[in-house]
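Left out: one protein chain. Kept in place: all the others.
Our next item is chain A:
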């Protein structure tokens, strides 16, 4: 049985049970381990049962867990006797049968995943990948909706809202002092809400650092004018500007002043000329100067651009003219060459003109000589050529017949070789692939060194079983023979008894002694029959005794005593729990 236990424990470890090293047989499994092993097996066989691997402390919950496990096992097709007691008060034999059944039921396809090491690191990696994939499946949220998680540590979910704080240090005099002593509120009272305090301080600080000082009267002037103009002129001046900020405010101030001063002066406003006005006038003149400059530069730009255009047109015209002139020049050069050659010929003819006839004769002689030479050369050429051509033709005819046959053979061979090569290359490639595959599979394979030992043992067991079978067959044949013997003997006995009975019965009528003998025979026969039945009964009782002994063994193997103790302890606990629950109920009711 130890080997079976080893196999069971090994496969339980593979599916992730936390079995300690010193547990070597099923007898040492405690309740927690039994429940964990069963739950893990069930989880793999039928995922989604959702049973916890931890045994609860509450007795009632324990019984419920045991009952659900038993039901799941019987639903899977376990035929043996199973109930909550199988898990809670386990006997070794039952447990072995159950676990063997469950391990056989484990799906074979998932062998790969089972072979993977289920160490803590692998589990952690799986958790990480799970978390990442779940994060990726989440929809996008703006930053202020994220409240949990490492990334958002140190961020507040408060909105950034600020008000202008009054922490002014400007101004001297009794009035200011009075104000600061009596009426200025502390900054905690200046904000409408606690949430405003820190943002307001931050903003105030930033403003103090980056503020550019502007004249207060200037700003007032602008505001005043703008209000007046809003009342008189209906249309909004800045409706085009969508975003106005405190950065743009200063800029606008300068530009708008120009606008409104001009408007106001046109409509003869009542506003008297003040110091502020003179400031605006200076800014006005600056603006004007700038604009004048801009106009000047623009006009200059325009004139320059027109100049540039004209010049470009000129350049184009000139370049086209240049190409035309080039063409004419080339033509003229050609003409010059032609005319020069003609002139040379003419000059020669003029040289020859004085002795015309002689020269003509000379020329004719020359022409004739050259013609003769040509004919000579042609005949010579013919003489040389003919044999060579014939030779060439012969050779060609010879070689063509020879070479073609051999070359064709060679070509065929080459083709065959090519095909073979291709096949071989493919084969080698396939083999390489197989090799790499197998190499990759090697580390995945479970490194079980005792595999051969197992097979040897299995073979031995099979041999043993075969021997035992032979012996059993022999015994069976023996018993059959004995049965036959018994049957024949009883038949013979019966027959000899009847023969003896008849014989003695015949004699008994006349002979007194034989009558006695007949009586004795009858009693002997009945006594013997009784003896036989007694022997048979003894055999039956012996068999019964053997059965009972086996039963006793099996019962004692179930360590009933210990289980009984545990059951009684659990019963006590349950009673206590029910008592406390009753007490609670009563206290609630009262």
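In this section, a residue touches a chain if its C-beta (ideal position, glycine included) is under 8 Å from a C-beta of that chain, and two chains touch if they have at least 3 such contacts; residues count from 1.
By definition in this document, contacts and distances are computed from a predicted model.
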| item | value |
| --- | --- |
| Record-based protein name (UniProt) of the chain missing from this complex, from "COMM domain-containing protein 8", "DEBR0S4_03312g1_1", "Gpi16 subunit, GPI transamidase component" or "Ribosomal RNA-processing protein 43" | "COMM domain-containing protein 8" |
| Listed residues A:57, A:138 or A:216, member touching the removed chain | A:216 |
| From A:79, A:120 or A:185, residue that would touch the chain that is not displayed | A:185 |
| Which of A:74, A:127, A:168 or A:404 contacts the chain that the document leaves out | A:168 |
| Omitted-chain contact residue, chosen from A:77, A:142 or A:443 | A:142 |
| Residues belonging to chain A that touch the chain removed from view | 142-143, 155, 159-164, 166, 168, 170-171, 175-176, 179, 182-185, 189-192, 199, 203, 216-217, 219-220, 223-224, 226-227, 236-239, 241-251, 254 |
